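Every protein chain except one is present and positioned as in the full complex.
Our next item is chain A:
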Amino acid sequence: MQKLGDFKLPHFFNYPPYFTLQPVRDTREKQVQLWKDLILDYCRTQKIFVIGLEEDFALFSNPVIERSLSHEAREAFLSALVSEGRAEWLDKGHRKCLILWHRVQDWADIIFRFVKDNGLEDSVMTVEEIRSGIESRGTELHGIDRTILMRALRVLEQKGKLAIFKGTSADDEGVKFSM
């Protein structure tokens, strides 16, 4: 079976029509579904948060069969994810796409559990500490995209579970949990 790093690719990855945007509706729906699943799956295991359409993305080409997705196809598959709330365009030109293999609400739940598990209910952390601190090591939060993290924190803030404030250093923000 073909692999991409430690990621096991499905069999149909070597099926050439998989890389051509299918014009027939039923066929295309199935193709889009398979691509959505594969993109989410790959991003989750590889911890990829942003896909640049104009950059090389391992999944979008298969050197074994010498096929790669056209720009139109890439945009079509990512747009399908966007319409399901599993991705967001980061710019108007649709050049960068944020992949939400967990929805923002799910990320908020993960943070909530992380705080509970580590007994941090009333403590203060910087945003950067959540992303790369000792506490988050080994959890899904480790290395999380900053944009997603801020969005999840804001969800919790609205529920009154925490407060975000400007930290002492200009480039970081602090979080005061109150769960």
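In this text, contacts are C-beta pairs under 8 Å (C-beta built on N, C-alpha and C of every residue); 3 or more make two chains touch, one makes a residue touch a chain; residues count from 1.
In this section, contacts and distances are computed from a predicted model.
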Given that one chain of this complex has been left out, which of "AP-1 complex subunit gamma", "Vacuolar protein-sorting-associated protein 36", "Sec62/63 complex, subunit Sec66" or "Translocation protein sec63" is its protein name according to UniProt? "Vacuolar protein-sorting-associated protein 36"
Looking at A:K30, A:R137 or A:K176, which residue reaches the missing chain? A:K30
Chain A positions in touch with the non-displayed chain are 1-2, 6-17, 19-20, 22-24, 26-27, 30-31, 33-34, 37-38, 41, 45, 64-67
